[in-house]
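Omission of a single protein chain aside, the complex is shown with its protein chains in their original locations.
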Amino acid sequence: MIHSKVSSSSLALLASFCMAGALHAATANPPGARIDAVPTETVHAVLTTPPNVPPPTMRHHPVKVIVELEVRELDKEISEGVHYTFWTFGGTTPGSFIRVRQGDTVEFHLRNHPDNKMPHNIDLHGVVGPGGGAASSFTAPGHESQFTFKALNQGIYVYHCATSPVGMHIANGMYGLMLVEPPEGQTKVDHEYYVMQGDFYTVGKYREKGQQAFDMQKAIDERPTYVLFNGSEGALVGDNALSAKVGEKVRLYIGNGGPNLVSSFHMIGEIFDRVWFEGGTHYQENVQTTLIPAGGAAIAEFHTVVPGSFVMVDHSIFRAFNKGALAILKVSGPENKLVYSGKEVDSVYLGDKSQSLAAVSQAAASTERGTLSLEQQIKAGEALFTGTCSVCHQATGQGIEGVFPPLAGSDLLATTPKRAIQIVLNGLTGPIQVNGKNYNSVMPPMSQLNDDELANILTYVTNSWGNKGGTAFSAAEIQAVRKGTARPPGAAN
Amino acid sequence: MKWITCALCVSLLAVGLGGRASAADPPPIDHHDMSGMHNMPALDTTPGDSLYQLDFSLEPVGNAPVRFASLRGEPLLVTMFYSHCTSVCPLVTTQLQHMVAALAPADRRRLRILMLSFDTVRDTPQALAAFMAEHHIRDPNWLIARAKPGDVRALAAALGIQYRELPDHSFNHSALITLLDAQGVPRARTQTITAQDPEFLSSVRALLAAESPKPIDKTP
Partner (left out) sequence: MKMRAWCWLLLCLAGACAAAERLPIGPAELDSVLSTGAGQPPVHVNRFVLDRLPVTNGEFLLFVRTHPQWQRGHAPTLFADDDYLSHWAGPDALGAATQADQPVTRVSWFAARAYCEAAGGRLPDWQEWELAAAASEHLEDARKDPAWRERILDWYSQPASKPLARVGLGPPDTHGVQDLHGLVWEWVEDFNSLIVSGDSRNQGDPDKLKFCGAGALSLQGRDNFAILMRIAFLSSLEARSSARSLGFRCAAAGASR
């Protein structure tokens, strides 16, 4: 036994280091049994580019999976005519989708292409271990790192680069998703899609053309220029839109790489039957909008019922319409009017003018032809009376006692019907007596109505509510009075 | 015409080289002077990844200077330290001692250990001798040595050890023990210093068993 001549305080220090070290050693390198035996069966992971998802593993036991992921720094279009240097896992933003099963042992190879300028590493949120793998995967350009981890927990996990400055690496597009399937597998669906939101910060303005550089200050201030699904404005629209048919079940793996923003993910015109919020084990049902944290993910399932274009947005809505956070799912197939009929009626809505003005148009047409009849005038007059004269004189022509004189059975109208023309054109103030009652009110001039309109209204009034029928007023008569009398100040025409 | 062009080129070249030299005259490359930062292959038979491609002079405590490449011939455990280190280095030393003690006597006689100091200023031969005494290191196979700063940097770089001197003259450094085979090729590494590393120890034993003893090359 070797003894060192050290002081007691050093011994204590040594002892504490020893204990810490022993703990460290126990987890890293326990003598005898180490981790569970590595499975002997080895498969190569199928990696897919977004929006595609690798097929279900259909495995029933853990295996060793080899994942080979390459980092490429690439110049791509972030919006039409706008170029940006993306740093990518597998050549795309988001990066390749990795699919394994809970219990698998993953041998991870991270390759940094020699043409890249920067060193990179990877932090997989599904890894239990220092840095999520970042500490063991720091790789210079032209090199490859390897580390192995066990997929202990099921779920949908974000991965991203964690090289300093981390925010810049993420903002340049270094994120993606890894699915760890539950051991019992997942239910079958017709389509699985991979959608991942990210915020981007450029020196230039939104859609300013040319080569754009990353703007660190905007990133620190959390003022993105673009908020996008799958790394570019055109990624999931037009020809690149996701597709499904009516009557299908769709599962979306939705990630949010950030670096900064939280997503309020919503699909316009659809309701999510189930959302595994935060990518966890439990689901919520009947969800309209779900929150996806930066550096988080969720799974949403829904079934298609009617055809159309269903727009996925971040419902912090200015991001959708002013920064590009839009993606489309096109559903094709037969319509179902019981669920959604489309537009049934398109008619003019007049507010409280609930009467159709069809009669007015008809009267106008007849006047032009010279075939205007009394009935037509009365009908047109009724339509015009409503909402204009009826406000004071009431729809029944009764008026309001002591305030507005009646028109129904009015002795004034009975004795001097043509006086009505002057009253409607020039208004009436001062005391009058109608049907033995005194009124001293203000009737404003209605001279804004034209001759035909006034003729029709007066024809209606003098032929309704028991007023002696038969009288028709003509536009010419109205015109004569209009010309012959002066309007009070402020009146039209 | 050809001749004039050539003369022009040569004279221009002379001017060019002379112009560079005026900034600081390069020392003549003396192939016999093996000190300094020269990196010359020691022998044609040395494998390309052998650390003995690095040829520089070591000053082991209590011995005349030897060349690093002269350690060829037997397996070597190599690490780097500094004598006034209080946390990691004593643990490395203890770890090495445990390892040696765990070997069979015949293996113990063959295995060499090199501890090279980071601290080229303060780790004088006296300081290193004191370190050896403190840790009861008496085995002639165990070399506690110093070297020139550039050579220390080169060996650390080749081994993958990082180190940095701090203003208080302590050092930030990684702890790594490397096993070189008789030809100087790294065969195993360990960073475990507070507990046994059985896998590393097995590698040491296996290497000693695989490589039959060779006479030690003592040519300077």
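So that you can tell them apart, the chains are marked A and B in the order they are listed, and the count of residues begins at 1 in each.
Keep in mind that, in the parts below, a contact is a pair of C-beta atoms (placed from the backbone, for glycine too) under 8 Å apart; a residue touches a chain by one contact, two chains touch by 3 or more.
It should be emphasised that the depicted structure is a prediction, and the values quoted were computed from it without experimental measurement.
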Given A:T139, A:Q154 or A:Q377, the correct residue touching the omitted chain is A:T139
Which residue, B:V66, B:V88 or B:A102, contacts the hidden chain when the whole complex is considered?
B:V88
Per the touch definition above, residue among A:T48, A:S79, A:N121 or A:N463 touching the missing chain:
A:N121
Spell out, residue by residue, where the missing chain touches chain A.
17, 20-21, 24, 73-75, 85, 114-119, 121, 123, 130-131, 134-143, 162-166, 168, 172, 203, 213-214, 216-217
List the chain B residues touching the unshown chain?
2, 5-6, 8-10, 12-13, 15-17, 19-21, 23-27, 29, 36-41, 46, 48-51, 53-54, 85, 87-89, 91, 150, 153-154, 156-158, 160-167, 170-175, 191, 193-194
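Assume only the chains that are shown with their structure count from here on.
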Can you work out the whole-Å distance between the CA centroids of chain A and chain B?
65
